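Apart from one protein chain that is not included, each protein chain of the complex appears where it belongs.
Moving on to subunit A:
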Amino acid sequence: MKALQNLFDSIKPNFEKGGKWEKFHTLYEGHRTIAFAPDLITKAKGTQIKDATDLKRVMITVVIAMIPALLFGILNIGHQHFIASGEEATFLDKAIFGALSVLPILIVSYAVGLLTEFTFCVIRNHPISEGYLVSGMLIALVMPPYIPLWQVALATIFAVVIGKEVFGGTGMNILNVAMTARAFLYFAYPAQISGDQVWTYLGEKTAVDGFSGATALAVAYNAGVEGTPAVEALSSHNASFGADFSFLNMFMGWIPGSIGETSTLMALVGAVILVATGVASWKIIVGGFGGAYAMGLVMNALAVNEYMAMPAQYHLVMGGLAFGVVFMATDPVSAAQTETGKWIYGILIGVLTVIIRVTNPAYPEGIMLAVLFMNVMAPLVDYYVVKANKTRRIQRATV
């Protein structure tokens, strides 16, 4: 390791004041602190010791929590492909196929995002923050497998610049960066991110007869329109290929959808990691699932069509709810920041997701808009929680 340290030391003068690459000092520091935890010490006054945990470790915890979803997503992309094309395939075939379609998206997301971030850090002379470690992974996981790479790049730049840097960088953003990327594509290039054709990557091949690429949410919505019971419609969908939308299949994630969002199980594995490590708020996660389930029950009670009558637990395993609640809603910067606020914020995300899904014909998936809407509303929620705290203090003074 001494060699690496020496290498860093040898190029250091170039980045110091007066050096030829002085402007890129922040990049030098950024890379050195990834290789080596820095040799900074506490000040003469103030705490003389500091906790061994830093933001890098917090962020990498989130990335690790997403890896099960990523790996499953890779496998599932292959799985869906071979079902659609009607070919027999081994586990390895599926994994390789999936990796070949997912990894380019992941690489583009990280490369473009980090480049944008570095550019801003250099221009503004900010230290490089770790936030994009998480955002880069999230952006890839919420993309359909069929997305053109230039769209990934464009969305990433939009999200980092408009979603984050214009507000002052990491810690200052109002909207979740990855959701901003997805929403950008959703409204700018809807053809590549919605409908029935984009969720299963076929390449040159054509789908076998009778195969439908629709997502579970679309199937359930159509069931509501056509008047067939939703559960029946879901379980008979693509049933002849062994790819029906049974509760178990949806829970496991063997369904078409964005790369990382399909598996409720993998989202729950991530949730366990995030909650056990204390990195994400369990209040938001429990609130999100609870809110969606409760709203599902309300829909059942008021049911005027078959979609509304669909058992409430189906909402928890369909679409991206689990992924969104576990990984998107819990982003501490864009979420509510007070403890009471986190309950309200989480519950409302669940409730809004189900309302958007069931009652809005234009948007089959509700979690994206629910999270973005609540990102915007989170400061308002916090405002009232903070105000209550101030009021308690003022009332105390008068008694």
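For this structure, a couple of remarks:
Please note the rule applied: a residue touches a chain if its C-beta (ideal position, glycine included) is under 8 Å from a C-beta of that chain, and two chains touch if they have at least 3 such contacts; residues count from 1.
Going forward, contacts and distances are computed from a predicted model.
The listed options are "Inner membrane ABC transporter permease protein YdcV", "(2Fe-2S)-binding protein", "Na(+)-translocating NADH-quinone reductase subunit A" or "Chemotaxis protein CheX", and the UniProt record of the chain not shown names that protein "Na(+)-translocating NADH-quinone reductase subunit A". Only one residue in the set A:G171, A:P190 or A:P311 touches the chain that does not appear here, and it is A:G171.
From the set A:G18, A:G46, A:G210 or A:G227, the residue in touch with the chain omitted from the display is A:G46, counting the whole complex. Interface note for the absent chain: among A:L7, A:L55 or A:A301, the touching residue is A:L55.
Residues touching the missing chain, restricted to subunit A, are 1, 4-5, 29, 33-58, 60-61, 64, 127, 129-131, 168-172, 273, 276-279, 281, 332-333, 335, 337-339, 342, 386, 389-390, 392-394, 396-397 (touch as defined at the top).
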